[in-house]
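First the structure, in the form of structure tokens, and then the observations on it.
With one protein chain held back, the other chains of the complex are shown just where they sit.
== subunit A ==
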Amino acid sequence: MTIQEEAGTISRRGLLRAGGALVVMSAAVPVALRTSVAEAAATGMPFPTPVLTDLSTWLTVHTSGNVTWRTGHVELGQGNRTALAQMVAEELDVAFEKVTLVMGNTNVTPDQGVTAASSTIARAGVQARLIAAEARATLLSMASKRLRAPVTELSVKNGVVHHGRRKVSYGQLVHGKALTAVTPIVINGQGTTVGATPKPFSEYTLVGRSIPRVDVVDKVSQKAAFVHDITVPHMLHARVIHPRGIGSTVVSVGQLPAGSNAQVVQLGNLVAVVAKQEWDAVKAAANLPVTWSDWNGLPSTEDWPAAMRATPAKVVTHASQGDFDSAFASAASTLTATYQTPFENHGMIGPSCAVADVRPDGSVTVWSATQYPQGLRNGIAQMLNVSTEQVEVLWVDGAGSYGRLCSNYDDAASEAVFLSRELGKPVRVQWSRADEHIWEPHGPGTLHDMAAGFDESGNVTAWKHDAFMAPNNDSTMLGPILVGVQGSSTRTPVGSWTGPDLYQFPNLLELAHQMPEFGAATSPYPFGLRTTFLRSPGQHQITFAQEAFADEIAAATGQDPLQFRLQHLTDARAIAVLTAAAQAGKWEARPSPKRDASTSNGTVTGQGISFVLRDGTYAAAVVKLEVTPATGKVLLTEVTVAQDQGQIINPRAIEHQISSCVLQTASRVLHEEVKFDTANVTTVDWVSYPLLRMDETPTINTILVPNPQIAPSGVGEPAVNVMPSAISSAIFDATGVRLRTMPFTQEVVKAAMG
């Protein structure tokens, strides 16, 4: 987002103030990046709350024919800025280059909910498509009058309406006039409806093309501003000294060494140092003596599975059919196993950072990489006890957050607003690497007790999955809690099951133990070991246990894992992706483990297959890998993913998302585990919490199964889910050893192989 691009949104505000009607536009007026609530307040004009049913909420057609499109969703690195613009340009019949998106500016962008759960295209994109169709119909109606020709005789190309040899551009049509919707836009629980009918997919010329991402050039040339790059006049740099234990409170705060250029700020348990120069703040944070109370309310890493089982929890039945207990009791053979996934980090490469400016009149501006600007705006209004209209949140690109800034909208912003209010100056809070590793709300640890019964022919007659899940929806923000203005949260976070069941097992029981956070019961704060959404939350863990256990049954009954799946599936799209992945991934049809897996270079090799349905998208993977028994090292050699996401908006962006899922999840499966002692997290950096390295990159093949007649579904998460079990099963295929506890580190694999 450049400063100039924001301009159109500001002129729109002026227009709304003047008339209120629909769209319109004159040339953009350059304004500073820092749009000012104070400025508006001074003129007695509150910021308009976007009216979702008003076309002008969404777009501005400029005299030049350029289109500014506003969305509440934000770019997280997945390419949605580009894909949304493609969908809008397609529906409006304007050139792709003519559409510029404004994302996540709470003054002007509509609240379309949080950018998470692979929802931008499936929800916000489909809304945009319908609203753009409505806008196009409105423009055509205007053109009909101008050209004195019926709408049915008009055609549009590149934003110019033609009737025979006569023509008028969108820019000419709206110049100096208000544009009104012909029929109202309705957005409710049933979805979005408009009067106009969007184009049939057979007429698409932009959707379905690999248009290069609009943000890549600026990111490569370093012209793009990340939130870490935001500076404002008179800004102070802050470092927060977080509690030693998760539930520790301040006992005493000492003095900075003589000669320090920093200042100490203490607001309850929020202890910070601020300075004009960032390095002075960094040094002061390292040198400030703070004594914290002892708090030891966590089980240690080794003890958490037992502690989880011993904790009372609400048990929710996710699915139940037939009679599992009697089917299991009467089965010819049975199998049971327990799977475990660790606590994990989102692992933003740039630690949390935000800038806040709280002015004396109570108005607030926050620059944040949050995944939900409107949510952060509401949260800040609440914690500072000001009206929502006094708060503006300006979203800025951040480091890939993968859910870290989705339910917890932004810890750093929540700390920065209190420091700025106290100091009367804009404050930039930058977390250290240790702050982020320790205090990010982690991905939850889970346990899965699996049980299956089958008949003499190997047909599954009973299936049970009993999951114990730490919460995946903690929404606390540290700032107000440490300051002490926000007491116990109204919502107790819980772990929940995500994902449908596709396999047709006659007697099935699926239970979720919704666990509270470890330590929450004894902490003075309304949280314990904070855990929240991490890329494909819940389903990542559930699918690992489901799919790996399916392979255990296939192995126990001597069946090929692919055939076993195909026999229990009826959904044609599921069968299609599995078949496509197997074919492209050169799946060897045979039971596991492999008879002779050894190679001439001292490794053993294996294959694994997995399938998932995530938020409407079908994905299947074939993983090929090698294991070095002497060291325990697992190296993925080739990963093939076939995916059906319905309509394809931008093929290359989807392929890159699949690669991203493959590599990030390989990292989680092979290396990642948050460890803790009874006081707090002990994995504090990239040495104690390592990530996958480039020399572990497999060949990645992606197959996009076309289904253009079906609405597009998400692509940011599905392929995450197929990796853990495919890796576990490929290791089993290679070694005959089944690993059920992630991560499969070198040490774990070596020990398991004896």
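The rule we apply is simple: a contact is a pair of C-beta atoms (placed from the backbone, for glycine too) under 8 Å apart; a residue touches a chain by one contact, two chains touch by 3 or more; residues count from 1.
Heads up, the rule we're going with is that contacts and distances are computed from a predicted model.
J.: Out of "Oxidoreductase", "Energy-coupling factor transporter ATP-binding protein EcfA2", "Two-component system response regulator KdpE" or "Putative inactive metalloprotease YmfF", which one is the UniProt protein name for the chain not included here?
T.: Checked against "Oxidoreductase", "Energy-coupling factor transporter ATP-binding protein EcfA2", "Two-component system response regulator KdpE" or "Putative inactive metalloprotease YmfF": the hidden chain maps to "Oxidoreductase".
J.: I'm checking contacts with the chain that's been left out. Which of A:A225, A:L502 or A:M753 qualifies?
T.: That would be A:A225, which touches the missing chain.
J.: For a quick check of understanding: of A:A470, A:I700 or A:I727, which residue touches the chain that isn't displayed?
T.: Within the whole complex, the residue contacting the unshown chain is A:I700.
J.: So one chain is hidden, and I want to know which residue out of A:Y402, A:W587 or A:F676 touches that hidden chain in the complete assembly.
T.: If we include the chain that is not displayed, A:Y402 is the one touching it.
J.: Looking at the full complex, which residue from A:D111, A:E278 or A:D501 touches the chain that isn't shown here?
T.: Hidden-chain contact among the options goes to A:E278.
J.: Specify the residue from the set A:A117, A:V156, A:A331 or A:M348 that touches the hidden chain.
T.: Only one of A:A117, A:V156, A:A331 or A:M348 touches the chain omitted from view, namely A:M348.
J.: Which parts of subunit A are in contact with the chain that was left out?
T.: 76-79, 212-213, 215-217, 219-222, 224-226, 228-229, 277-279, 282, 347-351, 397-400, 402, 430, 432-433, 652, 656, 659-664, 667, 685-687, 691-697, 699-700
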